[in-house]
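The structure follows.
Missing here: one protein chain of the complex. Every other protein chain is in place.
This part shows subunit A:
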Amino acid sequence: MSVTVDERVTDEVEALEAILMDDVVIKRVGDVPDIIETVVHPSTGDDIDQQFVCVTLEVKLTPGYPDTSPEVTLRNPRGLDDELLATINSQIREKLNDCLGQPVVFELIELIRENLTESNLPSGQCVICLYGFTEGDVFIKTQCYHHFHSHCLASHLIAGKKYYQEELEKLPNWQQMQAPPYQQTCPVCRCPVSCDVETLNTAPPPVDSITAPPFCLTDELKDLQLKMATLLAEQVAKGGVVGMGDTGPPPLTITTPADNDDEATNGTSSGSQDVNKVDATRNGSSSNDNSSPGSPSSRPVYHGPYRGFNRRGKPARRGRSAR
C-alpha cells in the first residue's frame, strides 16, 4: 500500500496542529493521519468559566479524503440535548457535501462552535431534580462539564459527606486511620470535583420548583393509579405476583422485635392469600415513616409461617430467622 499522503491532507493537519496545538489530537497509522480529534467549545473569549457546553469532534479520514467525505462523529456532548445534536449533525452532513474535494475540518470546527456559542446555556435537565435550567436559575458547571443547579449539587455534596462520615464511623479505629479522605464526586460521571458547598448552598432552589404548582392528586395520576391497581390485581389473581396464593414461601420480610410484639397482639399469622391486604395496610401506615423502610419498625408486617427453605433438604438455616 502506498504511503504517499495527499498534500492537501498534510497541509491541513499541519495547520491544525499549528493553530490548535495541544487541543488537537492526530492519531496516525504509520505516517498516515487517520483520526483527528478535538474538543470544541463556544467562543467566549478567554473566559473559560462562561463556557457551559462542549462536544468532542472526531474526524476519521477516509482513504480518498478530501475527494471523499470523512466519517464525522460527535462524542461526549456536555450540556447539549438530543435535538441540538441532531441539528448540528445535519448541518455537518450538508457541509461535508458542499466541501467535497477540499479539506473540511476547520469548517466543521467553526460550524460546531457557532452552534455552541448560540446555545451556551445547558439544555436538558439537572439530573438531580429533573427540572430544566431557566432564566434566574443559579447553576454550576463542574470541571467535567456537567451542569447542576447549585442548590441541587449542594444537597448532593452534603448528603455524600454525611454518608461518608457514617460509613467511616462504622469502621474499626485502625481502618478509619487508613480510609481515604472524603472526595466530592460528580453525580453523573463520578469524576472528582471540588466545590465550596457553603457557597453553593446559599443558592435558591430551581425556579421551576418554586413556580411549579404544589403536588395534588390530578385526574391523570388517579387514572394511572387505578390502572396500576388493576394491573396488580390481575397479577395477583393469576398468581403472577409470586410467592402469593401458591404453596411457595411467603414474602420474606425483615422483622424487628417491635414487629414481633405487633404479631403477638394482633395474631396476624394469616395465610399467604392475605398478603396483598396486609401489604396495603403496611403501606398505609408507613406513609410517615420514611426513616428505615428496609426494616420497618412501625408497620404491621406479614409473618406467615416460614417454610420452604428446608424443603429441598438444605442444611438448617442459620442467622436470623425470617418469621
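In the analysis below, a residue touches a chain if its C-beta (ideal position, glycine included) is under 8 Å from a C-beta of that chain, and two chains touch if they have at least 3 such contacts; residues count from 1.
Convention: contacts and distances are computed from a predicted model.
Peer 1: Can you work out the missing subunit's protein name as recorded in UniProt? Choose among "Serine/threonine-protein phosphatase", "glutaminase", "UBC core domain-containing protein" or "Origin recognition complex subunit 5".
Peer 2: The record names the chain that does not appear here as "UBC core domain-containing protein".
Peer 1: Using the document's definition of touch, tell me which of A:Gln51, A:Ser69 or A:Ser155 contacts the absent chain.
Peer 2: In the full complex, the listed residue that touches the missing chain is A:Ser155.
Peer 1: Which candidate, A:Asp34, A:Glu118, A:Glu167 or A:Asp196, sits in contact with the chain we can't see?
Peer 2: With A:Asp34, A:Glu118, A:Glu167 or A:Asp196 as choices, the missing chain is touched by A:Glu167.
Peer 1: Extract the touching residues of subunit A with respect to the undisplayed chain.
Peer 2: For subunit A, the residues touching the absent chain are 127-131, 152, 155-156, 158-159, 163, 167, 185, 187-188, 190, 209, 212, 214-215, 221, 224-225, 227-229, 231-232, 235, 238-243, 246, 248-249, 251-254, 279-280, 283-284, 286-288, 290-291, 293-294, 308-309, 312, 314-315, 317, 320, 322.
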